[in-house]
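Worksheet: the structure to be examined is printed underneath.
A single protein chain has been removed from this complex, and every other one stays in its place.
Chain lettering (A and B) follows the sequence in which the chains are written, and residue indices restart at 1 in each chain.
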Amino acid sequence: MKRLIFRSFILMVSIAYLASCAEVKPWQKENLAKPEMQFGDQTLSDRIKSHTYFSKESAHGGTGSSSGGCGCN
Amino acid sequence: MQIKGNNHAKLCLESRQFNAMGSPCEVQLYLSSADMDIFDILEREIKRLEGKYSRYQETSVVSNINRVAKLGGQLTVDSETAAILQFADHCFQSSSGLFDITTGVLRNAWNFKTGIKPASCKLNKYLSLVGWKKLHWQNSRLSFPEPGMELDFGGIVKEYAVDALVTLCRTAGIESGIIDLGGDIAVLGPHPDGSPWMIGIRHPRKNNQPILKIPVKQGCIATSGDYERYFEKEGQRYCHLLNPLTGQPAMELQSVSVIANLCVIAGMASTTSMLMGESLAKEWLDSLNLPYCLINKSGLLTSTG
Partner (left out) sequence: MAITKKITPTLAALTASAAAMPGISGFASAASPITEPRISISTSSYQEQAIDGIRTTGTDNADRYDIEVGQFQLVAPMGDNAEIDFRLAKDRMSGASPWFVVEGADGEPVQVMSGATIDDERKDASLEYKHFNDSSAISVILGISSENDYLSHNIGVVVDQELNNNNTTVSVGYSFSDDNITATDSELFFSRPEKENKSVQLLSLNVSHAVNKNLAFQTGLSYEVQKGFLSDPYKLVMVNNIPLADSRPDSRYALIYVANLRQYFPKSTAALKIDYRYYADNWGIDSHTLSLIWHQNLTNNWSVAPMVRYYKQNEADFFANYLVTAENQASIHHSSDYRLSKFDAVSYGLTLTKQIGRMGIELSAEQYESTDSRKPGDSRTSPGLVDFSLVSLSASYEF
């Protein structure tokens, strides 16, 4: 687990570093702004899928939206 | 909305006319029949901007700002308004202070309906309330240290709306068409056969008659003229374009049209040129490398590009 934290930390720092190099201008963000380019659950069907995985698998979280408590798990 | 890829559907020239921002507007686009809802999207966007930036609507962002400005206070604005103010700040700097969105308060001195020149004391009183540099502006926080000032987005928002509609059309994959919001015009791209659109420049002394037609394949064109609101006294025309430094109307030119990639740039450059006067305007427009068409006091036309 410690190794995982360390690795993730290194990755995040390197991304922050990358971030400081390149720059996307506001008027170049048309494609990035599209709904299909967003992270996390977007639609109601995304949401029910995440909720279903949450209730049928041990691993959970990371989708950005916390699904709250549920007797299903 | 999605970009259409490899759209082989037959394109037809469709158009819609409507009134917005106090002007007649017309949009002509080459569309496949499935894309007709683009007109609703465009109209909705222009109505959104009108509702947000009209001085005449009580609930608009501008009315809200001006209520604060009148009393001399401060407020936080939304990110879109902040970006517009940022652009206004750039315009102010690039025009040596001639393009100033605080100029509108001078309308209280100049009454174009009664046609009476203001007394100098009255003019000076309002002139003291003009000056972008007088207000403090940082991030999205706007503060008015002295009461009585006014902001007017009239010189930016119609042009901004043209550019916004262009963005919406491009996002929808539309490559050919023309957007005309009361004389502020954007050409999305040439006709499907590659030929340019012919854009008429209005004759400053003959209503609804072009003085010149210019072919444009792509780009925006905005025109400022002394014919929109004015009165004449003793053979002199006093128009609504007021110089923020002197409080006096633009006198030397009848109209200036500028072509640029963005309509907000074309609009800002044409308004500034009107206030600069003939020789300064030519020099300034040349230094910016912007094509223009300028008609001086005696009706003489100069065109570049």
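Just a few scattered comments:
Criterion: a residue touches a chain if its C-beta (ideal position, glycine included) is under 8 Å from a C-beta of that chain, and two chains touch if they have at least 3 such contacts.
Computed from a predicted model, the values in this text were never measured in an experiment.
Within the complete assembly, B:167 is the residue of B:167, B:236 or B:279 that touches the hidden chain. Across B:19, B:79 or B:298, the residue that sits in touch with the chain not pictured is B:79. Across the interface with the omitted chain, chain A contributes residues 1, 4-5, 8-9, 11-12, 15-16, 18-20, 22-34, 36-39, 43-45, 47-49, 52-53, 56-62, 64, 66, 68-73.
Where chain B meets the omitted chain, the residues involved are 1-7, 9, 32, 34, 37, 40, 45, 48-49, 61, 76, 78-80, 82-84, 86-87, 89-91, 94, 139-140, 160-161, 163-164, 166-168, 170-171, 214-219, 259-262, 264-265, 268, 287-291, 305.
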